[in-house]
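With one protein chain held back, the other chains of the complex are shown just where they sit.
Right, chain A next:
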Amino acid sequence: MTELTYRQALNDTLRAELTRDENVYLIGEEIGVFEGSYKITAGLLKEFGPKRVVDTPISEEGFTGVAIGSAMLGLRPVVEIMTLNFSLIAIDQIVNHAAKMYGMFGGRVKVPLVIRTPGGGGQQLAATHSQNLEVWYAHIPGLKVVAPSNPADAKALLTAAIRDDDPVLFLENLGLYNTKGDVPDGEQVAEIGRAAIAREGTDLTVVSYSRGVVTALEVAEQLAGEGISIEVVDLRSLRPLDRVTFCESVKKTSRAVVFEDDMLSYGVGAEISATIGEAVFDWLDAPVRRVAAAEVPLPYAKPLELAAMPDAAALTKVIRETLAASGYRK
């Protein structure tokens, strides 16, 4: 076990996979000489050279498609798209091509591709650079979408994604890069498609993913001081979605709140709460609530940005309201 930042866990994993398999290469804007916009690829160009760490022009559709074509021939590209927002420029290649090829060509070609990209607001980057578009991709069969919340999962899920024979969107978050956590030493390969219980509890289940899990764990800790026992489910994978794990949790707690960074309407929480409503309705003591972003293009000014983003205070308030709605008493 070593304590690492999320950034360092990613950097170490990329290095390990580049070393292990010469078909693995990195491709993206400013990942080499500049060492990455967020320094995830720091030092790797020096270590592995320009063949394995490929700087590209600003050309998301082009280089994402290049990665797809190279994957069809058996290479294992790891694409960095500078932020999730810019993935929209490559969306035809991701959705109409990478996601479709295996099925549409009758299972006769594999596309072992990873697209790493950070989403998230809170950095005063204004509306076009602060989005959480994960459901756009989670909606698409053929893609796998993972969103690790901590350095250990970042390592184990990135390793799994690189070794997987399908296209995987690996969602990072600007707000997570400097967070720290214990990371098991040696090779770690997670199973994609499995949620985790990040904290056990008995009174209410908070379902979240990526950065939201960090906030949810803080809130759970805070409420534990009042004797309220919160269980936190970390989805880890948005496609496939591990419905069983959060439904089992709700059977235990009978209450659920979804905490998500994306928009409320048609968001991750809509899928979670619909699933709970359908699968474990009889166990529920209160309606499932969702804490999500305000539905505005995210403003630059700090007070407005903060007002739009789901935070610990909003989650705490909704947890209390959900407990009250079900006649909860300690």
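Here is the rule we use: a contact is a pair of C-beta atoms (placed from the backbone, for glycine too) under 8 Å apart; a residue touches a chain by one contact, two chains touch by 3 or more; residues count from 1.
Quick note on the criterion: contacts and distances are computed from a predicted model.
Remark: of the listed names "Stage III sporulation protein AC", "Transcriptional regulator", "Pyruvate dehydrogenase E1 component subunit alpha" or "ABC transporter", the one matching the undisplayed chain in UniProt is "Pyruvate dehydrogenase E1 component subunit alpha".
Taking the complete complex into account, A:Asp164 is the one of A:Glu29, A:Glu80, A:Glu134 or A:Asp164 that touches the chain left out. Across A:Ala224, A:Ala274 or A:Ala313, the residue that sits in touch with the chain not pictured is A:Ala274.
Note on the undisplayed chain: of the listed residues A:Asp92, A:Asp182 or A:Glu200, the one touching it is A:Asp92. In the complete assembly, the contact with the undisplayed chain comes from A:Pro57, out of A:Pro57, A:Gly186 or A:Gly227.
Those residues of chain A that touch the chain absent from the view are 25, 51, 56-57, 59, 61-75, 92-93, 96-97, 101-112, 141-142, 144, 164-166, 191-194, 237, 240-244, 247-248, 251, 274-275, 278-280.
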